[in-house]
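Just one protein chain is left out here, and the rest sit where they should.
Per-chain numbering from 1; labels A, B and C assigned in written order.
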Amino acid sequence: VQSLIDQIANDVANLVGSGKVADYIPALSCIDPQQFGMAVQTTSGDSFATGQADTRFSIQSISKVLSLTLALQARSDRHRVGKEPSGDPFNSLTQLEYERGIPRNPLINAGAIITADCLVSDHTEAKQALLDLVRQLAGNSIHFDEEVAASERETGARNAALAYLMKSFGNLENEVDQVLDTYFHQCSLAMSCRELANCFCYLANAGKHQDKAIVDIARARRINSLMLTCGTYDRAGEFAFEVGLPAKSGVGGGIVAVVPGELALAVWSPGLGPSGNSVAGTEALKLFAKNSGLSIF
Amino acid sequence: VQSLIDQIANDVANLVGSGKVADYIPALSCIDPQQFGMAVQTTSGDSFATGQADTRFSIQSISKVLSLTLALQARSDRHRVGKEPSGDPFNSLTQLEYERGIPRNPLINAGAIITADCLVSDHTEAKQALLDLVRQLAGNSIHFDEEVAASERETGARNAALAYLMKSFGNLENEVDQVLDTYFHQCSLAMSCRELANCFCYLANAGKHQDKAIVDIARARRINSLMLTCGTYDRAGEFAFEVGLPAKSGVGGGIVAVVPGELALAVWSPGLGPSGNSVAGTEALKLFAKNSGLSIF
Amino acid sequence: VQSLIDQIANDVANLVGSGKVADYIPALSCIDPQQFGMAVQTTSGDSFATGQADTRFSIQSISKVLSLTLALQARSDRHRVGKEPSGDPFNSLTQLEYERGIPRNPLINAGAIITADCLVSDHTEAKQALLDLVRQLAGNSIHFDEEVAASERETGARNAALAYLMKSFGNLENEVDQVLDTYFHQCSLAMSCRELANCFCYLANAGKHQDKAIVDIARARRINSLMLTCGTYDRAGEFAFEVGLPAKSGVGGGIVAVVPGELALAVWSPGLGPSGNSVAGTEALKLFAKNSGLSIF
Partner (left out) sequence: VQSLIDQIANDVANLVGSGKVADYIPALSCIDPQQFGMAVQTTSGDSFATGQADTRFSIQSISKVLSLTLALQARSDRHRVGKEPSGDPFNSLTQLEYERGIPRNPLINAGAIITADCLVSDHTEAKQALLDLVRQLAGNSIHFDEEVAASERETGARNAALAYLMKSFGNLENEVDQVLDTYFHQCSLAMSCRELANCFCYLANAGKHQDKAIVDIARARRINSLMLTCGTYDRAGEFAFEVGLPAKSGVGGGIVAVVPGELALAVWSPGLGPSGNSVAGTEALKLFAKNSGLSIF
């Protein structure tokens, strides 16, 4: 595995820096694009890393899987969020209006806002509860980046529009401001590739982290299926086709992927393609799947 | 004219009470549906009325014409609002998203929120400026209904979604809360049919109220054309087809119409049809056009 | 009037040739763009013309008003076509699918195909019946341009898609091929500005052509209202706003307009703006409305 990922780091070197760094908030736009990291954590306990695998970055939408996991520990809201691919750009209001405030799935912004609403209802301190889970999975030094969270709020008019639209359809239990505060904080989590690979290994391990069940195997499989069909914005089909593994990306340039029963891996490079997925990271995942022969299909 | 409108009041009596009273806020839902009023004000100074023509009701969306008139006194924002019929229900976000935060026209909710934003930018006291204009046109006792305005805010999640969506596209100059406060107040204006007929007569009179120019004739004509193509939610084509006069309706059950060069008229009955227009009021307008032979076509 | 239109011809001279000549069929694309004509026919029998007012061109979508007039002589299909502005480009399938095969109005392609279907049902020789009407209104030498009609068929895949979609919803009585043959022929009618002004004068004259009723006054007014709200593709609101007269345009570069009670006028210049309306023709209509002071508002 080590030589495989070292080779991949070498092969994608010419793509590192291409694409466009997310620029909607200052804290993201000032990242040096010339960075690449990759880490693997196996279910048998081995770990491998290459490049800047210990540099923390803003995990952004990758956090949607973690908040969903926390929500699924407490409940199963069958009617407030769908399970279908969205077939549209990641933050479209059109579909949300047409479907009367029910988001297509929990991995688009609207769906993750519903998840945050559930956390606010279920926990007296929703943000702390999420942080506790992440620290359990990836280490006690993980924290929210308050500067990023504040910037998200500043520029969050579109997410506020999504939240108010769902509220107008009666699909939000708590105040918009409180729900968005939770949502913007989860997006601001700062983690490294190595931490992410550790963190997501429970999805490769039947829901267990170090023999402790985070979710049951049925829920772990369902989360994996959601990542496969909905995890990479409007390129989920392309990812399934080319990579063949459940994955979730974020506009910070990170992508995590899962090989059920085997391992979790994380890649990071800040330059994004037109769909919001890391250019070098996507190519690294394609090469990993191709050269390792690992695929769920 | 008096016998004409008395006859109409008689002819639509069986429709008064049919339809559905707007029920999204308590202040509207408790209105007695068994009411009908009609008033005519000619450009030569004659006035006629029948039924409950002196009972005040919530003018709601009819106010969009008045706020637009005030905004057009100060400016002409060609790029912030369109002039095209919306072809969709009156508060659709879909079109607004597709067209990148530029509302189709000033007589749908999104467009009227932009108008309110202009008023907030142009006046130190936007609400008072609007109230001053309405009092100039229809009498000093006109006032906002603060209970209705407060209720609108309580249930205004959809309008907040529209405002935040436009803000996310950079098409809102002021804070959402301040703009919506102005918007919800204008909707709460309480006026009678007689007051509305007086108020709107400037649009039949080349823009003049008692020889004083409210807007110039070109702007008056443009406002009339907007009412004809966009004034009655998604039934504007049907209204043009069946009534043949510029008109603007509100969910309080009022409708105003204009015969250019001749007169303004107002009808009111609280029961609404599926498109949000007063059932008895719409029929009264059809009969008025048919029996008087007045039509712009 | 003569000096008015001569002055207009002079004022728009710099716009003649700008825009883009329709190029989807060869017969249209080879037209010299440096042409402009304008003609007026009053209800009192006077006629005026300037520029190339006697040059025939392909009237294209202007024919939709004529086929509708013929259909309305025989029937009133209230449920097969709507009366609302489309709010979308002129040949959109999206709205047609959403509204289950019922076109928004008779002046978009889908609606005109329904009209053609009615003509095929109502007449043993639909094409001849339409030609008879046009000859009655504008002269016996009017004819279909078979080369244009054949070209339309060659490139008519999109209209075939519209027709088959409506057929799939059960909203087409006859075979697609036969209906489209009628439709493509009507679009191929070749007429001059002078002929068009004569032809459309019945809509300014309470439905009468030389004291003979073509349609009754109620239908004439309804056709005028449809032209105002739906006659110029997705710029109908702009036309109502800027010109203030019922009008119908075609991609051949012609536009007809009606001043109820007064006159019909026709302009022509082949260069089209982005919405498919003649650039110089649109400007000529704006100037005519502004300088004559004629407006329905």
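Keep in mind that, in the parts below, a residue touches a chain if its C-beta (ideal position, glycine included) is under 8 Å from a C-beta of that chain, and two chains touch if they have at least 3 such contacts.
Because the structure is predicted, anything quoted here is derived from the model rather than measured.
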* Asked: Which shown chains does the chain we cannot see touch?
  -> A, C
* To do: Can you work out which residue in C:V1, C:A27 or C:L93 touches the chain that's missing from view?
  => C:L93
* Asked: Of the residues A:G51, A:P85 or A:G101, which one touches the chain left out of the display?
  -> A:P85
* Structure fact -> For chain A, residues touching the missing partner are 82-88, 95, 104-105, 220-222, 224-226, 228-230, 234-238, 240-241, 244, 246, 260, 295-297
* To do: Could you list which residues of chain C touch the chain missing from the display?
  => 92-94, 97-98, 157-158, 160-162, 164-165, 167-168, 176
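In the analysis below, only the chains that are shown with their structure count from here on.
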* **Rounded Å distance between chain B and chain C, as computed from the means of their C-alpha atoms** => 32
* Structure fact -> When centres are defined as mean Cα positions, the distance from chain A to chain B in whole Å is 47
* Structure fact -> Rounded to the nearest Å, the gap separating the Cα centres of chain A and chain C is 54
* **Junction residues of chain C, two or more chains touched** => none
